[in-house]
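Every protein chain of the complex appears in place save one, which is left out.
Here the chain labels run A and B in written order, and each chain numbers its own residues starting at 1.
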Amino acid sequence: MASTALATPRPPETITPLLAPDRANGAVIRAALAYMIVGLGTFLLLGLLGLLMRLDQGGLIVIPAAWFYRIMTLHGAGMVATILLAALGGLAAAVSATTQLKARVLWIALILQIIGTSFVILTTLVGGFGAGWTVLYPLPSHGDIWPLSAAIAMYVGYLFLALGLLVYCVHMLYALARAHGGLTNVLALRYLFSFGRDTRGALPRPPELIAAVISIDGIAAATAGVVYLIPMFAHAAGVTSVNALFAKNAVLLFGHTMANLSIYVTAGLVYAALPIFTGRPWRTTWAVVCAWDLIIILMLANYSHHLYADFAQPLGLQLLAELGSYAVALPSFIVTVVGALTQVYRSGIRWTIAPTLLLLGIWGWVLGGIGAVLDATIPVNQVMHNTMWVPAHFHTYYLLGAVAFAWGYLFYMVRELTGDRDARMLRVAAWLYGIGGAGFVFMLFVAGGNSVPRRYAVHLPQWQVYARVAVPFVILLALGLAWFSWDLGTRFRAAWRGTQGAASEP
Amino acid sequence: MTVAPVWEWEWELPLIASLVVSEVAYVVCWFRGGLAPQHAHLAWKHLAAFTAGLVIIVIALASPIGANDERLLSMHMVAHDLLIWVAAPLLVVGGVPLIGDTQRLPRYLRRALELLTSPIVALLVSTSLLWVWHAPAAFDRALASESVHVGEHLCFLIGYLLYWWPLVVQPEAIGRLRGHLARAVYLVVGMMQSALLSALIMFHGTVLYTTYLHVPGATLDSALADQRLAGALMWYPGAVIFALAAALAMRENRASPLAGPPH
Partner (left out) sequence: MIEPKVILEIFIILGVIWTAGCAVVVARSGRAIPLEQLNRAEARLRMGLLGGLGGGAIVIFFLTLHWLPYANTRRAELGSPEVTVGAMGMQWTWILSRHQVPADVPVEFTVTTRDVNHDFAIYDASGRLLTQAQAMPGYTNRLLYAFHAPGTYTVRCLEYCGVGHHMMTASLTVTARPK
């Protein structure tokens, strides 16, 4: 059967390096480095808060309940915001060689997010706010121990975070559309709906396609955030009361998408960096286009799996969420994970730190996914909702998934910019990170399997063992992270200078 | 709140006189084309900015906002906000081009200006002045004595004239902040220290500035509510100002658009 490909054939596939010719994207790479340093640096500090929580739950130290919940709120909100920040930075770098982004806009979005984060930090640490990062209505205004003004400050912080995300995503979509002649081309919709026959427009590289997908969902998340926050402000001002079911739907649509964004953004980093190490281009195939275009909708469709135990939620949304939770696993696993494994299999790859961490992230992402899909099954959720199983699965997604991807990509960036070979001993640091992280999250799963509740400042004696066993693993994890930070810290100056060429500014 | 603001204007002769003199001096220099006529680039926007800055000072200190600063902390806070976050940057935007090419200034003056407007010094000076004057003892003292109060306002104004200077001026000139990273760090540090101060004031459990307890009609509850409002009025508008400053100060090219074309 004759091919019905039209007009211009697709250009030959190449592996796109980080730096454009003449370092034209140097300013954007510097902005990206700023995102990653701020993001991963804050992640380290917030991780220490997490360690405090584990020590308290293990009965090894005693933190007054009020402080525990403040730390918990800061840890949760901070981690979601800061890991996303690092991820977005990496993504900007990954597309910058072929898409013209404006460094200035990236810096503005960064500053907006830092402003938002500063509100969260100050209202929890100084203001006493401890309603949890989900700020589930009406708890923020029912804090016995924090004033209403602290809740308002949290909302304002979230507003700035949403605005920063919005600025980034709108700019990214605009730049991608300009580079590819329209959003339909960036999402390769013609190619998708013609089952691969219509190849008129030049296809985007996978990181560019992914950047468009997550920008669309990022705008959706930011909008959901504003939709949630406006009635919250009104309620705080005493203007109106809010329907609790609506509020929960809105805040979970916002929070679920925010948390999910990080893993999908960092998956884009894998598409960008892994080919460099395997020497195999990762092509924009029909499967890649189909998977990622589907994710736009699927990422949003299953947020109601957080509401299975809210019996008042319409059954249709619950079932949509269950089906959607299963469905969203398919494109990610079948296309991205299988694709990554195919990249690596019989590739002759040298396992330096960056690809090691990228593969660790693939492994961890699926592990988190197994835990998530189990909990997304409604009868299972009945006995695991709001137990430690929930933090178990998302800590796996984050720590052994998105965060591993982010560190891996950062190592890749520094290697490209300095031209240095990675220290071989760094692989040991990756093992520390992997084993420490795996042991830590495994203990969370075990606790969940033993029905230990989540978000308890004090654990019963029979529950404390799970946190105690986790502590040595957290120490290993911390050692690995300290090693990463030390290595990158000593090379950072050189990497920064590597973005500067004859034509670009300091 | 049981302390109601009064609607009156407070025209103090020394204040008005100094503002008028400043404006006249500025306009004269502006018409002459700056202190060094051949090298300054002055446009209407600079005149507008400087004048607006002086108008904001009038609003801050002479209008009912300023007139109530001894009755309500929240009003006092608005006045300070206007001084440091609106008037000061406007004055810098309008006034800096007047100096023109700094190379032509006398050497001692240029060295002093370089030192004072270097980002680290400007940051340290503006931050210290802000925090020192918010200490309860100092703040209450300023409320008690008019001359100390004038000193407080002068300190805030000068401190923030210095703070905004490096962001507005062209990077080649003195007090430069080149590149996005430096500007971002400068803005973030400036934002965070004032946010911290605002939060400390807003969330404080007791009345910090006891002068406000002695205002006729004030109760403990009303003074605390007023203090919370004051903290919020420092915190939230501050965040907006810094976001705005980020949007304006992060430019793709080296020169800041506000200072005029590069030399």
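Keep this in mind: a contact is a pair of C-beta atoms (placed from the backbone, for glycine too) under 8 Å apart; a residue touches a chain by one contact, two chains touch by 3 or more.
In this text, all values refer to a predicted model and were calculated from it rather than measured experimentally.
For the omitted chain, the shown partners it touches in the full complex are A. Per the touch definition above, the residue from A:Ala24, A:Leu52, A:Ala66 or A:Ala301 contacting the chain not shown is A:Ala66.
Within the whole complex, the absent chain has one touching residue among A:Val80, A:Val167, A:Val335 or A:Leu410, and that is A:Val335. Per the touch definition above, the residue from A:Leu45, A:Ala237, A:Ala309 or A:Met425 contacting the chain not shown is A:Ala309. Screening A:Leu48, A:Ala237, A:Ile297 or A:Val383 for touch with the missing chain picks out A:Val383.
In the full complex, subunit A makes contact with the omitted chain through residues 65-66, 69, 130-132, 136, 138-139, 142-145, 243-245, 248, 279-281, 287, 308-312, 315, 319, 322-323, 326-327, 329-330, 333-335, 338-339, 341-349, 351, 359, 362-363, 366-367, 370-371, 374, 377-380, 382-387, 389, 445-446, 448-451, 453-458, 462.
We take it that only the chains that are shown with their structure count from here on.
Subunit A and subunit B have CA centres that are 39 Å apart.
Put simply, subunit B touches subunit A in their complex at residues 178-181, 183-184, 187-188, 191-192, 195-196, 199-200, 202-203, 228, 231-232, 235-236, 239, 242-243, 246-247, 250-254. Note for the complex: subunit A touches subunit B at residues 27, 30-31, 34, 102-104, 107-108, 110-112, 114-115, 118-119, 122-123, 126-128, 147, 149-150, 152-153, 156, 160, 163, 505-506.
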